[in-house]
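All protein chains but one are shown in place.
As written, the chain order gives the labels A and B, with residue 1 at the start of each chain.
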Amino acid sequence: MNFLFRLLIIFIIPLSVFSQVAEVTIENLNARMDRIRDYSADALIKSDIPLIKILPVRATIYFKQKNKFRIKSKGIAILPKQGFLDLSELLSGKENYTALFSGFDVIGNYRSEIITILPAGDTTDLILAKLWIDPTGYLVRKSQITTRTNGTITIDYTYNNQNKFGLPDSMIFTVDVKKFKIPKGVATDINKISSEEEKKPTSKTGKIFIQLTNYQINKGLSDEVFQK
Amino acid sequence: MLLKSTYNEFIKIAAKPRSYLGLAAITILVGVILFALKVDGLSFISFVTASFEQTLSFEGNILNGNLVAFIVLQMLIIHIPLLVALVTGDLVSGEAAMGTIRMLASKPISRTQLLLSKFIAGGTYTLLIIIWLGIMSVLFGKLLFGSGDLMVLNSDGLVILPQSDINWRYLCGFAVAFLALLTVSSLSICLSCFTENSIGPIVTTMAIIILFTIIGTLDVRIFDKIRPFLFTTHMASWRSFFEEPVPMKDIYRSIFILIGHNILLLAISLNKFNNKDITS
Partner (left out) sequence: MSEKIIEVQNITKQFGTFEAVKNVSFTVYKGDVFGFLGPNGAGKSTTLRCILSLIKPNNGKVFIFGKTLAESRREVLSKIGCIIEKPDFYKYLSAEKNLEIFSRISGTYSDKNSIYKMLDFVGLNGREKDKVAGYSHGMKQRLGIAQALLHNPDLIILDEPTTGLDPQGIIDIRNLILQLKSEHNKTILLSSHQLSEIEIIANRMVIINKGKSIIEGNVDQLLNSEDLIVNLEIDNVELSAQIIAQSFKNVQVLSVNSNQLQLAINKSEVPELTKKLVDSQVRIFAIESKRKLEDYFIKIVNN
């Protein structure tokens, strides 16, 4: 009995401690995020995705609490389907997740806490999220989201001008492209025999680089901006 | 005299009801495609982008006039040869069937000029067909769907071309498509020199196109050596202008081969027509 009690202490106390550390970090992160009511920023989107050739595209990103997000571009812009709102939505209510401290890691030159987020319940598409948070300014240096449908998306963040709001200057999305394929028979390029076969990507991941400049924070954004 | 004879050919083409068949067919076909895309274009696109859209989202107006024009061209360009041959295949043999070739050949004009005027008129008609296809697809496409970046599905993946970088591609694409259709025109006129009925050259032209296309698409090693020299292999070269980077070397080769075909067909036609006994 004594042994069992000790064993329980050994496992539960650290878990509880890890959970507390993670929650404090997340609370700090949320508190800083709450300071942003809305923002807009100019984005330069570059992509390096197998099977997709696209030149850099200029766009404008709009965000408004609590979960309004929109990208406007004159031309066609390719963005990851997940990664912008998923985390903020998940982290907006404590009941939605369980956060666990999973150790330290160095991202760039920044020692970061690794926080693992487990969504409550099993109905969400998101299975697991990991955040690498720089505890000095509570900046997310890296995040990793694993979903049921789209595999894993990793995002690397760099900060410069908007540190105090925790808004990045650049983001690099690394997406899973294993499932990409060119539909058979659609590309009717008779010059190329291979077009009749399904083309698969040569690399398993693709990258999308977003540079963000000209932030306009808390200037008041109308809801109409988010209407498509 | 060549210009006068060419002008005569224009009058004849303009007066034939069948000349308007091609223009009407293009108008109806493009109209149907534009209507279908307007009603259910997004599902057509999602069929293409489905595998990408699980992971990525495409922002911006994808179903725009540029894409619509591209879809229209891709769908129709393989059918246009029939519309061209319908008129050009009749230019010499139709006159033989009517007996008017006898009247023309006894006038003070050389047979070379007479045939050249038919080639020029056939080429001009082909140009007209291409221009009309361009107007219908690009202009009406943009009017109905607006403009925007062009997302093209090539055999090696999706290419997204910025709006500002598209017009020249369409112009060059149409120019190469014209050259390909000009080859069809030359082929049908050439065949037209060998017969004295209207239907023969039209049917034979289409049969040759179908045969060459089958040879071109069959992945059989025995055809590997001849495939690059078949004009049908280069009929879709207009599409290369929508690749990134543009494979100029391939396009130049296609242009060279298509021009070569035209010169060869013209030479065969001139030789046949100049030495032909007009017995009709």
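Basically, contacts are C-beta pairs under 8 Å (C-beta built on N, C-alpha and C of every residue); 3 or more make two chains touch, one makes a residue touch a chain.
Note that the structure is predicted; figures quoted are calculated from it, not measured.
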Chains still shown that are in contact with the chain withheld from the display: B
Option touching the unshown chain, where B:23, B:82 or B:109 are the choices: B:109
Where the unshown chain meets chain B, residue by residue: 1, 4-5, 7-8, 11-12, 15-17, 98-100, 102-110, 275, 277-279
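Methods note: only the chains that are shown with their structure count from here on.
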Chain A and chain B, separation of their C-alpha mean positions in angstrom: 49
In the complex with chain A, residue positions of chain B that touch it: 47-48, 50-62, 74, 148-149, 151, 153-163, 165, 213, 216-217, 219, 232-237, 239-240, 244, 250
Chain A residues touching chain B - in the complex, by the definition given at the top: 49-55, 57, 59, 71-81, 149-151, 153, 175-177, 179-183, 186-196, 199
